[in-house]
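Read through the structure below, which is laid out as structure tokens, and then see the notes.
With one protein chain held back, the other chains of the complex are shown just where they sit.
When the chains are written out, they are named A and B in that same order, and each has its own residue count from 1.
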Amino acid sequence: MVALAFFAGRSRSLAIATNVGGIPYLNSLPFYYGALTAVWCAIPSLVVLLIWNFADNYFISNMIVAELPESALELVEGKKDLLVNQVYNVAEGIMPREMAPDYIVAASERLEVILWWNRMLLAVVCLSIGILGSLFVWMKITPKFKARLHVEGVFLGVLFVSACIAILTTVGIVFSVLFESIKFFTKVPITEFLFGLEWSPQMAIREGQQGSSGSFGAVPLFVGTLLIAAIAMIVAVPTGLMSAIYLSEYADRRIRDWVKPALEVLAGVPTVVYGFFAALTVAPFIRDMGIGLGLDGFMTISSESALAAGLVMGVMIIPFVSSLSDDVINAVPQSLRDGALGLGSTRSEVIKQVVLPAALPGIMGGILLAGPRAIGETMIVVMAAGLAANLTMNPLDSVTTVTVQIVTLLVGDQEFNSPKTLAAFALGLVLFIVTLGLNYLALHIVKKYREQYD
Amino acid sequence: MIKMAEDVKDEQKMQSAEPSAAENDSAGPQDMSAKIQGTVGRPFVDDAKIKMRGVNVFYGEKQAVFAVDLDIKENEVISMIGPSGCGKSTFLRCINRMNDTIDICRVEGSIQLDGMDIYESKLDVVPLRARVGMVFQKPNPFPKSIYDNVAYGPKIHGLVSRKSDLDEVVESSLRRAGLWDEVKDRLDSPGTGLSGGQQQRLCIARTIAVSPEVILMDEPCSALDPIATAKIEELIAELSENFTIAIVTHSMQQAARVSHRTAYFHLGNLVEVNETDKVFTNPDHDLTEAYITGRFG
Partner (left out) sequence: MTKAVSTQAELVERSLKKRYRAEKRFKIAGIISISVGIAALFALFIEIFGNGIGGFSQTKIKLDIVLDSEELEIYDVNNEEEVSNGYYEGVIRLALRKKFPEVKSRGDRRKLYSMISDGASYRLRDLVMADTSLIGQTKTFWFLADDDFDTYFKTLLDGDPYTARVDEKQRAWVDQLIEEGNIEKGFNTAFFTSGDSSEPELAGILGAVIGSLLTLAITLALSFPIGVAAAIYLNEYAPKNRLTELIEVNIRNLAAVPSIIFGLLGLAIFINLFGMPRSVPTVGGLVLTLMTLPTIIMSSRAALEAVPPSIREAALGLGASKMQTILHHVLPLALPGMLTGAIIGMAQALGETAPLLMIGMVAFIVDVPSWFTDSATVLPVQIFLWSDSPERAFVEKTSAAIMVLLLFLIFMNTMAVLLRKKLERRW
């Protein structure tokens, strides 16, 4: 239909053009008349379609509820949704008719009728809006009508809306985690969440049980997250930095041409692969080594250790740190190196005493940018770090992290509005705020650093 | 005696470091270059501190300096002048092997410092550069404090063993660079916070703190205003009592003011070397005359 509108608009403009003496006498090319007609045909009906789709569920549910007998409504008391769901299930054949009460079956039959009418009505409305829109433009086509300007306006509008999706996403994230978190904090005080030392949300599964509220002290999670992230950074920062230095200051071109892409491959490996590697190979190796060294006498050695997850995560972050350091080191002006070399410094002295101090802010920024990666990394810790919320600094013990808990709380069956589910959103909120803060700080530092040498 | 480039650097870095000599935009009329036949004047001296014979410098395929023979006497100031792109900066950088940092650069010929060939393959550039210091076109103080900038050289070379000695070296170097009175109250503030002229004097102080025998200066005043330039020129005159100084400059007046001898470069050739007075009053070569009278450059 949109195509039809396009051709209708275009042919109309062509027809008018012949009347006034040819295409050059039109304000815009025929293409734009066609395009404008098509746009007026498509966009309003699409908008209606979208709104309709979101709204119709609500209206239909209300209509169904109106159909249901009073007695049934009183029976379930306030859980209208449940009944409506049953009606839908029966209508779609998921639930056998024989099992449902009569009034549900009746309502489901009614529902089918409503749905059919709904679809028909929608089609009719959309079609007619499309036709009306096209007609509206079609009528307006005259030699003086500035179709091109209108089309360009629409084009710009589409571009602008696309650009705003980034903002919408952020708003979406903030709303989704914030609202659920606020609900959570009405059930569990925020101070308990932030400063409590015990985490055992599993107790909340069975309702009516003693102490069913569980305990939601997230400190063990924060400590676990920081422990693993710290191990990862201890691995990644020196290794990544030294790799970048060696590649840019010492290695000859052939070596660099091979090593650089190889390190980049490390960045492209999916995290689930790292997780598998950590769980299958690294964790048992570390446990065996810990026991082999006789460390089990002094501390707990778990098969899922913070060290395994941290080490593998560190390897994952190496290319990130190294490429950021590379940029930063290359931004240090050659004149500084010349100055130091001219005084008779060795290469390492130039790097250690001139290049690195000069690049320090940039490198700090890079490390801060790597932080959110380590803190927000999910799969490696889910697969290798474990679930036990131990409050420990022992890297050989099993710890859990914020991301692991979000996954465990939300995967599988869940009821909304239980503190257990909401807790995941509260954790998500903390994660979001921390990563955003770190990122903002890092970008600020890096920007300042760049300005210094521009 | 061929020096192969041993250092591989990022291409980007290389380009930024490559002196303008490589551009080879011939400033003079083409027919004039035909007249260059060897060097006229007095390129050689009896007790040479630095003795250079047949120095050729290449950037990749392109040759930037052609068979230069030149001696530099102890404690003299020799200035090198010439139109831009004439190879004078490139030539200067050969004397402490700063050209090693550019990987496509290749140097042929022999350069001897007190009879020691500095392009010998086994020679270590680190002590060489400690003996032959360099001041660059753009002031390049390290992003450290003023004190640390000056103390850097003595520290890395292990020239002093005690903190008090280091303080002494820093103070005397800053004094000789004429900067002490201006910075003595803020030795801990960053060197990059100084003005351009002060920065350049800081760089000179940094160089003399290592107590080199020779100081190479690559257009040290080109980024400075006239007052700062005058201060640096005064400083060069004072330093010439203790150091051998080779200075590349754009400004003929500067060459006339500070140097004992002047070398004129043209398209990579050393055209004339003479006492400064003679070069500027009665040059032996037509090209030199053409340049100092402003016909090109």
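One rule holds in what follows: a contact is a pair of C-beta atoms (placed from the backbone, for glycine too) under 8 Å apart; a residue touches a chain by one contact, two chains touch by 3 or more.
Just so we're clear, the structure is a prediction, and the values are computed from it rather than from any experiment.
A.B. asks: Which of A:V113, A:M139 or A:A163 sits in contact with the chain that's absent?
C.D. replies: The missing chain is touched by A:A163.
A.B. asks: In the full complex, which of A:V124, A:I234, A:V269 or A:I291 touches the chain missing from this view?
C.D. replies: A:V269
A.B. asks: Considering the entire assembly, which residues of chain A contact the chain that has been omitted?
C.D. replies: These residues of chain A touch the chain that is not shown: 54, 57, 148, 151-152, 155-156, 158-160, 162-167, 169-170, 172-173, 175-177, 179-180, 238-243, 245-247, 250-251, 259, 262-263, 265-266, 268-277, 279-281, 315, 318-319, 322, 344, 346-349, 351-352, 369, 372-373, 375-379, 382-383, 403, 406-407, 410-411, 416, 424-425, 428, 431-432, 435-436, 438-440, 443.
A.B. asks: Take the complete complex as the reference. Which residues in chain B touch the chain that isn't displayed?
C.D. replies: 124, 126-127, 130-131, 156-159, 210-213, 242
The definition used in the following text is that only the chains that are shown with their structure count from here on.
A.B. asks: Residues of chain A touching chain B in their complex?
C.D. replies: 248, 251-253, 256, 330, 333-346, 349, 353-354, 357-358
A.B. asks: Can you list the residues on chain B that touch chain A in the complex?
C.D. replies: Its residues touching chain A are 8, 10, 12-13, 16-17, 96, 98, 101, 125-131, 133-136, 138, 140-144, 152-153, 156-157, 203, 206-207, 210, 216.
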